[in-house]
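Shown here: the complex without one of its protein chains, the others still in place.
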Amino acid sequence: MANTATVDELGHAPEVRGKNYLNQTAGVWSWLTTVDHKRIGIMYLVSVLVGFGLGGIFALLVRLELLTAKKTIMDATQYNQAFTLHGAAMVFLFIIPSIPASLGNFFLPLMIGAKDVAFPKLNLLSLYLFWIGAIFMLAAIVTGGVDTGWTFYVPYASGVSTTSVISATFGVFVMGFSSILTGLNFIVTLHKLRAPGMSWYRMPLFLWSLYATSIIQVLATPVLGITLLLLIFERAFHIGIFDPTLGGDPVLFQHFFWFYSHPAVYIMILPGMGVATEILSTHSKRRVFGYKAIAFSSVAIALVSFLVWGHHMFVSGQSELSSAIFSFLTFFVAIPSGVKMFNWLGTLWGGSIRFTVPMLYGIAFLFLFAIGGLTGLFLGTLSVDLHLHDTYFVVAHFHYVMMGSTAIAFFGGLHHWWPKMTGKMYDEKLARVGFALTFIGFNWTFFTQFILGTRGMPRRYYNYLDQFQPLHAFSTYGSWVLGTGFLITFICLARSLKTGAPAPANPWDSTTLEWQTASPPITENFEKAPIVTLDAYERPAEETA
Amino acid sequence: MSTSHAEHDHGHGHGSANGDHVPHVLPFKVYIGTFATLLFLTVVTVAASYVDIGHTGNLIVALLIATIKASVVALIFMHLKWDHKFHGIIFVSALIFLAVFIGITMSDTEFRGEAESIEAHNPVDLKDPFKAQRTGDVAIPKEAAAPAAAGSAAPAAGSAAPAVTPAKH
């Protein structure tokens, strides 16, 4: 098809081709000891979907509790644990590893024409570390829960809380190493294993976004490690660094925490932006408009992300000087984000847009990210944030970015690459129903929360004023629609594994390299090592003529 | 394994015709010289700490010597001088981001609570916060405001510079 001369003979149906990465070897043990990036990606995919399910259940419980202004189904302590576990599960078990570790692991080597990532064993180790961390976190849930909020703020987390904070934070600490190893692996792979002819500017833009993500993972995650280590020691041995009664500084914890966790929100969103770029280009059959602008804006977002963490601390008692600096710097994030937005729209303009399921997710991404991104500017404005801080406006903002953008892009990517990963097509109609309910339910739930926030509803409250009850109830009804949407999506994808039609090698007529091999790919990825002669989104001359 | 001198003058194992790795070996005296330099600088930094040039002066001297020692280790023992330029970029970028981390965090801790002292002398009338003329709407000298600052925010209490001048060690 497009990129190489060697792949034209590929793309037969899998049953003709025989072996692929799924049936090369069989048995649980062969999966647990595999070093194949595709199998590791699939295991990550299953793991993060379990994490998503867990976080989702807690989300529904939290929304259900908020249906009425007083007690609905749980007491206040359980409510604190429910929203903490919702946040911790969604952030650490789902969003951070979601796209890079599952789709990234699977497609990064395929997209650059490599046989595997640079360090396959390290890749497997990172999966095991992720599982070990997850076990510690699950242990925390079983042995008393966590009620500190996913940010583990001191001095509450270091002294007052009686829940299993140490187990949960140690779990996050271990998962941090998993994240670092994935990022390190990706950087080296992109530098060293690109196929002949695959120059940096011929890489699909998904890979640029993964590269930027990996930079953040390597540079920021170690600071989370030391933060959580200090927190654990603070809690276990009262070392005093964060404890104001011993002369420590609790705000310092917030600096440490957000130096990681603010860049971490770009670990969450950048891969989503990359997936959206692939989807929008492929399903409008259009070369990406402003390739280099999108590529460099990813790296720019990664770098600027390190300079803005203090906008989480405008009301934490940090110095006014810091607040002013951070507010000013925060606006710089909007520039590369805006560059991306306009280039995506430019890509769609004049394209032959096909409303396939992935494309629906892609367009929803544009819509939701615009709302999520622009409301971020309100919150970055110092004076406005003083009013909106810790209200539902913030909750709505980050759900629009994290859920509306990253999770939507993740599910878009899942539908986009599902045929390649599994070799099966899914039921388009059912997938559309799942998408529609998700999209409607999402806006129903969270747009309501923008209104709640501007009216002064604080986040994390168990009992609230009666005047907020109608809007809270409205938001809760939306969460049921949202949950139903995801359930239908899961059923649709799971059903396709049994009953789906065999997928052709390139169902979307895409130009990138991963579609130029069989669906599902063989263990070695390509029959012959590909030689790249065209740009990522360039079609051969005879096809465009 | 047929590699000549000329083929690998960029450092580690470039230019081997069959892609095999060829090491880049430094002469022994480079290592001895580096080791001697490091020992010498260790003695210098200990000696310098006994010379009183003010706390800031001693800190700067100690950090300067440590930086020179670290650079020598990185450049020679860690082969950064002959390594790919990108590895040097990786290393230096870590230091830059560390500087950003420490620098911006200190922009908070060093200046915390400065507005409170002014606010304390200019109480805002909550019923009419935008009243044109607030009582004494002028900058208050820091010393006068210090007692107010101490009580206003617990974690910020210590950020006013310690008044005690410590005895020189």
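Going in written order, the chains are labelled A and B, and every chain counts its residues from 1.
The criterion applied here is as follows: contacts are C-beta pairs under 8 Å (C-beta built on N, C-alpha and C of every residue); 3 or more make two chains touch, one makes a residue touch a chain.
As a working rule, contacts and distances are computed from a predicted model.
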Given the choices "LAO/AO transport system ATPase", "NADH-quinone oxidoreductase subunit H", "Cytochrome c oxidase subunit 3 family protein" or "Cell division ATP-binding protein FtsE", state the protein name listed in UniProt for the chain not shown.
"Cytochrome c oxidase subunit 3 family protein"
Which displayed chains does the hidden chain touch?
A, B
Thinking of the whole complex, not just what is shown, which of A:N20, A:T34, A:T84 or A:T221 touches the missing chain?
A:T221
Across A:L22, A:L45, A:V62 or A:A114, the one contacting the chain not displayed is A:A114
Just one of A:E65, A:D249 or A:D427 touches the chain that is missing; which is it?
A:D249
From the list A:L45, A:A59, A:V172 or A:L230, which touches the chain that is not on show?
A:L230
What residues on chain A make contact with the chain left out of this view?
109, 114-120, 122, 180, 184-185, 187-188, 191-193, 218-223, 225-227, 229-230, 233-234, 237-241, 243, 246-249, 252, 255-256, 524
Residues belonging to chain B that touch the chain removed from view:
1-5, 8-14, 16, 18-28, 30-31, 34-35, 38-39, 42, 45-46, 49, 55, 58-59, 62-63, 65-66, 69-70, 73-74, 76-79, 81-84, 86-87, 90-91, 93-95, 97-98, 101-102, 105-106, 109-110, 158-159, 162, 164, 166-167, 169
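The definition used in the following text is that only the chains that are shown with their structure count from here on.
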Distance from the mean Cα position of chain B to that of chain A, given in whole angstrom:
33
Which residues of chain B touch chain A in the complex?
86, 93-94, 97, 100-101, 104-105, 107-115, 153-156, 158-159
Complex contact set, residues of chain A against chain B
191, 219, 223, 244, 247, 249-252, 255, 259, 306-307, 310, 313, 317-322, 325-326
